[in-house]
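Of the protein chains in this complex, one is absent; all others appear in place.
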Amino acid sequence: MSILSQKTHGGRLAALVLLVLPLALYIIVYLVPLGSIVSLSLDNRALSDRFPALRVVLDQGAEATPDMRAAALISDLGGLDARQQGETARLLNQEISGFRSLVLETSRNAATIPPTMEALLAFDARWKNAQYWEVIARNVSPISWRHFQKATGLKPGPDGSLYLAEGDDIYLRIMLRTLVIALQVTALTVLLGYPLAYGVANAPRRWSTFILTVILLSFWTSILVRTTAWVVLLQTNGLINTLLIRLGIVSEPVQLIFNRFGVLVAMTHVLLPFAIIPMMNVMRTIPASQGQASRSLGAGGVETFLRVYLPQSLRGVVVGGGTVFILSLGFYVTPALTGGPGDQMLSWYIADFVRRSLNWGMASALSVMLLGGVLLLLTVYGLARWLMARPGKAA
Amino acid sequence: MNLLKLAPFCAVAALSATAVQARDFTIAGWGGNYQDAQRAAYFEPFAQSKGLKFIETTYLGGLAELKTMAETGNVIWDLVITDGPTLQLGCDEGLFETLNWDTIEGKDKLMPEAIGICGVGNVVIGNGFAFNSATFPEGPKNWADFFDLAKFPGKRGIKNEPMMNLEYALMADGVPPEQIYEVLGTPEGVDRAFAQLDRIKGELQYWDAGSQPVEWLAADNVAMSTAYNGRIITAAKEGKPLTYVWTNQIYNIDAWAVPANAPFKAEAMEFLNVANAAENQAKFSTLMPYGPTNVDVIGLLPPEVAANLPAGDNIKDSLFLSDPFWIDHKDELTERWNNWATH
Partner (left out) sequence: MSRTIYWGSLVLSLSFLALPLLLVLPLAFNTSSFLIYPMEGFTFRWFAEVFGQATWTSAIMNSIRVALGAMVLAVLIGGLAATGAILTGRVAQVLLSALFVSPLVIPSIVVAVAFAYAFGRAGLSGSYLSLMLAHAILGAPLVFLSVLTSLRGLDPALDQAAASMGASRLHRFRHVTLPLAAPGFLAGALFAFITSFDEVVVALFLAAPESTTLPIALFAGLRDRLQPTIVVVALMLSLVSLAFLLVLGWMQKRTATSRQT
């Protein structure tokens, strides 16, 4: 430990002075935005603020007569300016298709509708449909779980308990797909990376330097560039298909891209160095004398590897595999360029919600779930590493 | 340490580049050949006649930028060309200026679909399908053929979204264009559209940029693909063996709109007159094979140009894309589409 870490009063003060700026910037530019994602996934004020009167009426429960509800709704909708009308209509339409035109027409004509249920129904009979009222009732409070409900497919039933509606499990299936792809990529990177890591640690010096250089070059080449290479290679009329046809292995081009195969190949390539480097670091600490000792006791090469080397290198496999797994959960660019609609991971849908439908609520809810998953894994992973690193445990 | 001396210098240089400047008349367009043609047909004549300097930028679609402008009050565009649903949504949320049609010239010459509360329809875009005429000398003729793998085997390219694809599917199933939205408005109609799509699902390849279908068709990666008429016609003019099918295509209209509180609002309103003028629209359609909204233009064009445009006879059996339908149903149908496409 450097003497810089003396715990003197002066040291503490200096640390504080030095840390003020980076901490302030991190909080303002990084932590606050991350926090805003969490609040955005629950925040429903854009809707709840538009229904102050209706919230009061609905709070009265059974005492609220239909006329009271109609009057409150008409007064709330009538109080909106043009911009608020548009926004309210768009947000409510995310819940039920067609709600938009009903809200717009009612709010634009609110001044002409007498404050009774009868008059409201006379204006537009669609208000008879209880679904519309239920959606508004769910959205009059400033905090709403509706995005998480949609993300998990769990809906509150009439009795308040949650149930999984048929066909609403799309995001659950996407999360499952994300996990499966991440696991497959992890397995592939570990399998392909192990010999390379072994090579760096055990091959003659010239070879090991060469392998290491290739690994590092690959590591520092941008993910997008490496994905580009695969897009070019896997094209229907690309290098691999031309080669396969010329060799007579296939007679017409095989579909290699825009499917799961393309995603797995490209992601494995992109993440391979992340698996190799930790394995390599662990393997370098395994003394060669152990293998020699084992062989001198009569064990064969394969047996020595399986019984002496492999168990000791497993820690590197766990670290490397864990790194790849966690990184691949959040992948976006590579699957977006090499996969079809059935191969996109959670990130793609998050991006889609922001870019295509401006639905920040859903994007945030899915982001929070992805972030939560990664943080949970990191904690488990950190604990596992700590446990494995504890002296006495390895023996 | 040199680096430490360099640091403040770099920071100042970098930050000064972001300072806000007083700006010229700014037009946001879709970029590419489309915007090149607009520059020649509209921007330059307008700027010359007004003695105005203009700058251009690229619009990525959607309302995100326009919402930011409205919220921060820093309106960085004066004019933008956008699609129908975005125009309607933005208009309802007050993101665009409301137009005073009494002062806009040429209203009586415009197609009725081009007249909006906040926008002036300017460009008619054809959405249909195309095929490689080298692959199918006796080509597919209509949507039923597009969905018929037995008669025309091979991969199909479609855009990865429900809009238009559901309409195509229903037309393939025999629903006449004028009844499409009535049928699609019912749950059974939506099921029927997806059932048609199921027939070709195994052979689908999804595109998201308009240039992809052209590339794929030219390279024979797909046998047929939905596409914008402009892209296909342009590629065909360059000598690629592509044929666009006009039968039962869908057309939609891109419109000019003025972001709310744009600094050059007055100039932008005058631009709309230039955009409506028949001779300017004729010039645009000569450069870019998209259709005019001014009904006089077709008469001004040579027949070989008119034959390639979504106008006149080419749109007689076409369907006009319903903005209200898609504004109401987009969220729900996109979710169903994603669900379907990923299974």
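The letters A and B name the chains in turn, as written, and every chain counts its residues from 1.
Here is the rule we use: a residue touches a chain if its C-beta (ideal position, glycine included) is under 8 Å from a C-beta of that chain, and two chains touch if they have at least 3 such contacts.
It should be emphasised that the depicted structure is a prediction, and the values quoted were computed from it without experimental measurement.
> For the chain that's been dropped from view, list the shown partners it touches.
In the entire complex, chains touched by the missing one are A, B.
> Sort through A:L21, A:A62 or A:A125 and give me the one touching the missing partner chain.
Spelled out, the listed residue whose C-beta touches the missing chain is A:L21.
> Tell me which of A:L121, A:V135 or A:L371 is the one touching the absent chain.
Checking the options A:L121, A:V135 or A:L371, the one contacting the hidden chain is A:L371.
> Can you list, in ascending order, the chain A residues touching the missing chain?
Where chain A meets the chain not shown: residues 1-5, 7, 10-12, 14-19, 21-23, 25-26, 29-30, 32-34, 36-37, 40, 192-196, 198-199, 203, 211, 214-218, 220-233, 235, 237-239, 242, 269, 272-273, 300-302, 305, 326, 329-330, 332-333, 337, 347, 350-351, 354-355, 360, 363-364, 367, 370-371, 374, 378.
> In terms of residues, what is the contact footprint of the unshown chain on chain B?
On the side of chain B, residues 1, 3, 7, 10-11, 14-15, 17-18, 31, 57-60, 64-65, 68, 71-72, 74, 208-209, 211-212, 215 touch the unshown chain.
Everything that follows uses one rule, which is that only the chains that are shown with their structure count from here on.
> Contact residues on chain A for chain B in the complex?
Contact set of chain A toward chain B: 81-83, 85-87, 89-90, 93-94, 96-98, 100-101, 104, 167, 170, 173-174, 177, 235-237, 258, 340-342, 344, 349, 354-359.
> Taking the touch rule as given, give the residues of chain B at its contact with chain A in the complex, in rising order.
62-64, 67, 70, 89, 91-94, 160, 205-206, 219-221, 324, 327-335, 338-339, 341-343
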